[in-house]
Each structure stands twice: as structure tokens, then as C-alpha cells.
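Only one protein chain is missing from this complex, and each of the others stays in its spot.
Chain IDs A and B follow the sequence of writing; residue 1 opens each chain.
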Amino acid sequence: MTAAVITPSRRGSGFWRAFARNKGAVLGLAFLLLIVLMAIFADVLFPTSPWDMTAAPFEPPFSEDALLGSDTLGRDIAAGIAHGARVSLLIGLTSTAVAVLIGVCLGAVSGFYGGWVDDAVMRFTELFQTIPNFVLAVVLVAIFTPSLTSIVLAIAIVSWPPLARLARGEFMSLRSREFVQAAVTTGQSNLTIIWRQILPNSLSPIIVSASLMVATAILLESSLSFLGLGDPNLMSWGYMVGAARTVIRQAWWMSFFPGIAILLTVLALNLVGEGLNDALNPKLARKGRA
Amino acid sequence: MSNRLRYIRQSLTAAALAAALATPALLSAPSVAVAQERGGTMNIIVQPEPPLLVLGLNQQGPTQTVAGKIYQGLLTYDFNLKPQPELAESWEVSPDGKVYTFKLVKNAKWHDGKPFTAADVVFSTSKMLMETHPRARAVFAKCEKIEALDDYTVRFTLKEPFGPFLQSFEVSSAPIMPKHIYDGSDYKANPANATPIGTGPFKFKEWVKGSYIHLVRNDEYWKAGKPYLDDIYFRVIPDAASRSVAVEQGTVQQTQFNDIETFDVPRLKQLPNVEMTTKGYEFFAPLSWIEINTRNKPLDDKRFRQAMMHAIDRKFIRDKIWFGLGRPATGPVNSVTRFYEPGVKKYDFDPKKAEALLEEAGYKKGSDGTRAKVKLLVMPYGETWTRLGEYIKQAMKRVGVDVTLETTDSAGWVNRVSNWDYDLTFNFVYQYGDPALGVSRTYVSDNIRKGVMFSNTMGYANPEVDRLFAQAAQTNKDEERQQLYSAAQKILVEDVPVAWLLEMEFPTFVDKRFKNAITTAIGVNESYDSVYMVKK
Partner (left out) sequence: MPRIAVFISQRLVKAVFVVLAIAVFNFFLVHAAPGDPAAVMAGEAGAADAKFVEQLRQQFGLDRPLYEQLGTYMGKVVQADLGYSYRQQRPVFDLLMDRLPVTLSLTLTSFVLALIGGVALGTLAAMRAGTWSDTAITVVGLTAYATPIFWIGLMLILLFSVNLGWLPAFGTESIGAGYTGWAALMDRVEHLVLPVVTLGLFYMAVYTRLTRASILEVRDMDFVKTARAKGLPEWRIVSVHILRNAILPVITVAGFQAGHLIGGSILIETVFALPGIGRLAFEAVLQRDYQVLLGIFLLTSVVVVIFNLLTDLIYSLVDPRIEVAP
């Protein structure tokens, strides 16, 4: 029965070898660690709040009291980037977690039970896929006023459908496998089967998708903040670019550096996601498709 | 810099070429250049696009600017807010301040050729505006009767004296509407709303929605020889960046109010082809403040509010957030408007004093250095206000007050503020030339009305202030009114029901070839019958 689940230790070493074969992934992981460290130690690196006006407004980069320049109110861009890393990572991870929760639950139910349940869930999923997701996110955040919670929920709500489809596919194919049938005949409850038998075996593709979804979520968050739909109390990269948009003629650095931060983080996450794909889904890796 | 110039030059050359190829008009128009000579087309930005141009039915800012050229009021006001003749050539006030008699101009005609008479004035002020114009309704409801003594004389009889009565007759406060078109009709559904008919120097010609409104010279205008301009085009340009570019390239010749974002003002000021003025807004005299919900702790404590006044650097706000536009406000009345009192308590920028006041009020620093927590609902009227919110948050943090920012859209903002569901927010209101029209409404206790925006949403109540404002409105003797308003201002500045920020200034950019654009306190809403173009 447990034969289908690869034992952790073997999986571990094989995983690392496969992951390390992808040089881009290792590079991405290293950079990602750097960002995480920056987020964790933001308070040590820049002890004052990123909202504090610590320099004269419009200071160019490499000036005395602002390494990457200051913004229109004299706030340190570097401090903003360090503190903004927290927001980006936090929103990226939590909204992905929520999306995975919604998507996997619906997909699992759909794929496991099939029939009219499957039909209903899939129609529901289609409905959500038909509305352009960014438009929906903008509307949700605007209506429920921008805050950390509303942004996380909005991103999760527009992101779950692909995961639901993925989970459904996995559950459907696994459901007909012998070890699941065996569990059914031994009289295990449906919940136990889903939780103990099927889910562990369908985790790999879900993990890969989720890691790529973190990148998309960070992009979505920055786009919302850029439009002025971010949490007004949290310094974020998208906000910094959006606030600097109007002075781009006079001060390129205000929008340049935060944009680079987004770019590198998302790139790193994508590379790590591909590495995970290579390592966890050797079958899918050839296709190179997320 | 040189690169930008190059781009502009390229565009200009291209434009000139295209114009030369496409239209021989440049050659055929004979120009006899004499000062104040006829001719010329003016392109003015209008933003946002007005919903309709019938000023009696819609009084939004852009409507006023466009319709001010089509419709007229009985009076207008000079920079010191003294009444000037428009459709009324003279007027008299009875000694008891209850009877106002206006003599009207005799040769004015509506754009459809019908004569303008006293009947139109009576109809507008006693019937139509009473139904469609909230601000006019508040004023003309004070009249016992409004009657035409003859075709060119109108008499208003008030129930009791009302100080600012003569300040209520400019074109947007009391636009005179044609009786022969509107009387007896459903005003809002009148088919004539699509083709507004006024008495003004410019006639409605064409409106291409989303693009422009075209007005043409009224050849039958009642002032001989005027207007000078042939056409005015109001160009709809929804995006702020494009509006600035249009000024730079010279494709529009005037912008007003908030058309140009504050951060672009310093740059456009340097342009050789346009001139900037902040005059012409005296009638509106906008004043901005932090609105304080005095029902909530700790904002119910006067000392806390005074501490806020000391904690905020209004000069920084003016210089760094409004890029030099405006003046730090000293109290509830804008210094360019009537009955301003300079001798009030001064609140200098002084964080130490702010902290002392907070200590005194019992707001000690907690272990995290925080004395109190409040929320600030940022007004959703553009990025400048967002920057202001961020500044206030930091400024208050310096004195130990933790400010949480909240954002919302305009509907949510109006909803929450008017239902008193806020701690702090921003607001700015127009003063409309007289404290009885634009100031008292914010502070008197009988204007504490739940669900109504721009009322006394702070819940501030002071019987003495109520009495002073009421008494000042009920007399038309300026000296007496000055004393009463001075007393009220001193009390208000001591009480700090709102934390005043700036006497706001709006930049008006006008192409240097166009003269006489800004001549009165209503500035860009003026009829423009004396604007002319200097041809080179």
C-alpha cells in the first residue's frame, strides 16, 4: 500500500541531485535566499521606518544619506526595497497558500467523486476562468478596500482555478489506481483515502505549480499596488514604482530600482520553480510546460 | 532636457508642415492687427468632461467653466469680491437690508433671438433653481417674494436681512435660465438640454463626446463689439500627463483648477509660451484641512487637536507636497476672502510643544513609544492627497501618535465621512465669497446632519460659535459682521475642530498671446467676452 509513496530519504538525495543539475535553478535559489535574508533583516539593515523622511527629496543614487536615492518626500529608496521585500514575499506566499487550499479542495472533490459533483465544480471553475483575472482582482480589492487581507484574498480568488484543474486531473487518474481501489475495498472512509492515499501522491505537480504561482502572485500584488490599490500602511515595490510614475522625467531612480527588485525576485522564483519541476516531475520536465 | 526639446521641436515642425499642406486657411485669413481686434481661436482643457452644459441643472466644476461662456448671472465679482455689473447694470439695497432691486440690461437677447427680460430672472430664481440647484435654493429660500416690477427691474424681498445676499449672483451661483424654454417643462428631460441657450458671448455649436466642445462667437451679443474671439474649443483630455504635454506643445492655450498635477507645475512654469497665475479663484478660495471626528477618543480632547496643529509642518506640505502652491492656513477663513481675521492664535511647527500638550492631556508614551492610535481615511482625490497622508503619518509618529492609513474610493469616502465613520480624514471646501455661504456650514451645530456630506461631520458644537455665525448672517452691515466673524474665528482657532492645512491655490496656465483671461474672482468661469488674441 505504501509502496506507491517514495521513501523520504531516497527522495531527498535524488531530489537535490536533480535540482542541482539545473544551474539556473541553483542561481535562482541562491538569489531567493538573499531576498529572504534581506526581508528578515530589513529592520537591522534599515532600522528606521521606510516611510521616514531621512534625506532631502529627489536625492540621486549614491548620495550621502541614500544609497539608491530618495523619493519625492525624501524617503530612502533602499530602505523601501528592503522593507518591501517582506510585503512581496508575505503576500506571495500567503495568497498562494490560500489559492492552493481552495484549488486543491475543489479539485480533489471534483476528481474524486466525479459525476455531477465534478460537473458542478468544473462549471464553477470555468466561470472564474472566463472573467479576466486582473480585472476581477482590481474590482475585488477596490470594493473591499485595500488591506493586506483583501489583497491576499483577491489574489487567491483569481489564482485557484488552474490548481483546481490540476488537482482534479491527478485525483481522477489516481482514483482508478490499484492502491486506491484497495483502500476502498478495505472500507476506509473517503476522507481518509483522499488525505492519506491520493493527496501525498499528487503533491509533486501541485508543489511545482504553487512555486510558480508565488511568482505570479508577487507580480499581481505589485500591479495592484502600482495602481494605488495596495495596503497604504505597507511599503511595497509596486507602490514605489506607482508613486514615482509621475516624476519619471525628473527622477528615474525612484521607479527603476524597485522594478529591478520585482524583476529579480520573480525571475528567481521562476527558475526555482523550473528546478523543482525537473527534480519532482521528471516526466513533465521534458515538456517544459507549467 | 535638450532631448525633450528636440522631441517637441520635431512635433511642432511636423504639425506646421501638416497644417500648411492641409489647409490654405493660413494664407487666406487677412490679419489686421490692432489691439483687442477680433478673431482667434482658443483651446481650453476641460476635465473631466461635463455631463451636460445646462448650468441651471448641473453645477460641477467643468460645467461651470464651459457654461460660464454661454450663460450669465446678474453680477460678477472683482478680485476683492466687490459686486460688478453683468446682466444687472445697477442695483439698490434698502436701508433695512431686506429689499434688493436690480436694473437689468435692456438689449440682451437669448441665443435663439428671444429678448432677455425680468421674467427670466424671476423664473430662474423663484422656480427653476429652487428645484435644481441646491446652493441657490439655500439662498433664495430666504426670499419672501421675487417679482418683476417691469420688463427690466427685479425686486427681491427677504424675510429677514441676509448678509451675503449680494454675493450670490455670479453665473454658477445663480445662472439665469431662459423662461420660454424651461417654464412648465420637466427640466431634466427637456430636449433643449442638448443645445443650451444662454445670453452669453459664446453660443453652443457642437459637442463631440470624449473629444471637444465647440463654442462660437455670438454675433448678437449685447455688449457692442464683443466678444473678440471667434471660437473656443474645450478639449477633453482625461490623462494628466497628456494635459501637461498638450501645454508644452502649445496645442491648448489654457488649463485651470486641477488640470495640471502639482508635480508638473514647476516644470510648466518655465515654459516660454505660457504664463501662470493663481489669481481668479478668490470666489472659491478653497481651504484644506484634516477633518477630525470630535466624537471619538482621543480626538474629543482639545489639547490633542492643538497638538496636531503643532506637530504638522504646513510649510513642508506646501513646498514638498504641493510644490509651492498655496499658503499655510491660519484658521477657518481663507485670507483672500471677506471677513478674514489675522489676529488669531498661532500654531507654529513645534513637535516639542505638541508632545507637551499630549503629556498634559494625559497621553503618556507607552513602552513602544506610542501615546495614542488613530486612523486616517485618505481622501481619494489623487496622488497628492496620498502623499499628504503618508506625511501626516510620519509627522504624528514623531510626537508618539500612531496613525493608520485607510484608503477607499470616492463613494466609500463620502459614505463613511458623512455617516461619521472615521477618525481623521482630509477635506477641502470652497468658501463662495462669504463666510455665511462657505464657512459657517462646516462649524455650526444645526448643520450636524448624518448622511450629508460637507456638513458639520466633525460633530463640533459650540453655542457661542452658533450664535456669532447666525447673527453675522442676519445683518448686512460689514463692520458689524467683521466683529462677529473675528470673534468666531478666534474661538474656532482655539478649539481646533479641524486642523487647517493650506489656503489652496490652483494654477491657471494661459498662452501669452491671449489677454484678459483672468479678470475677476471667478476667473476661468468668467464669460470671456473681453478676452482677445494678440496676433504676431
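Going forward, contacts are C-beta pairs under 8 Å (C-beta built on N, C-alpha and C of every residue); 3 or more make two chains touch, one makes a residue touch a chain.
Just so it is clear, the structure is predicted and the values come from calculations on it, not from any experiment.
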| item | value |
| --- | --- |
| Hidden-chain contact residue, picked from the options B:Glu261, B:Asp409, B:Asp466 or B:Asp495 | B:Asp409 |
| Option touching the unshown chain, where B:Gly113, B:Gly210, B:Pro272 or B:Pro463 are the choices | B:Gly210 |
| Full-complex contact with the absent chain, from B:Gly113, B:Pro134, B:Gly225 or B:Gly369 | B:Pro134 |
| Touch residues of subunit B, complete complex, unshown partner | 3-4, 6-7, 10-11, 14-15, 17-19, 21-23, 43, 49, 51-52, 58-60, 134-135, 137-138, 188, 209-210, 233, 235, 237-242, 245-246, 249, 251-252, 380, 408-416, 418, 430, 441, 449, 451-455 |
| Where the unshown chain meets subunit A, residue by residue | 24, 126-127, 130-135, 138-140, 142-144, 215, 219, 222-223, 226-227, 238, 241-242, 245, 248-249, 252, 255-256, 259, 262-264, 266-267, 270-271, 286-289 |
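To be clear about the criterion, only the chains that are shown with their structure count from here on.
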| item | value |
| --- | --- |
| Distance between the centres, which are taken as Cα means, of subunit B and subunit A, whole angstrom | 47 |
| Residues of subunit A defined as touching subunit B within the complex | 49, 51-53, 57, 72-74, 142, 145-146, 228, 232-233, 243, 246-247, 249-250 |
| Contacting residues of subunit B [partner subunit A, same complex] | 4, 240-241, 261, 263-264, 267, 320-321, 378, 383, 386-387, 389-391, 393-394, 397, 404-409, 412 |
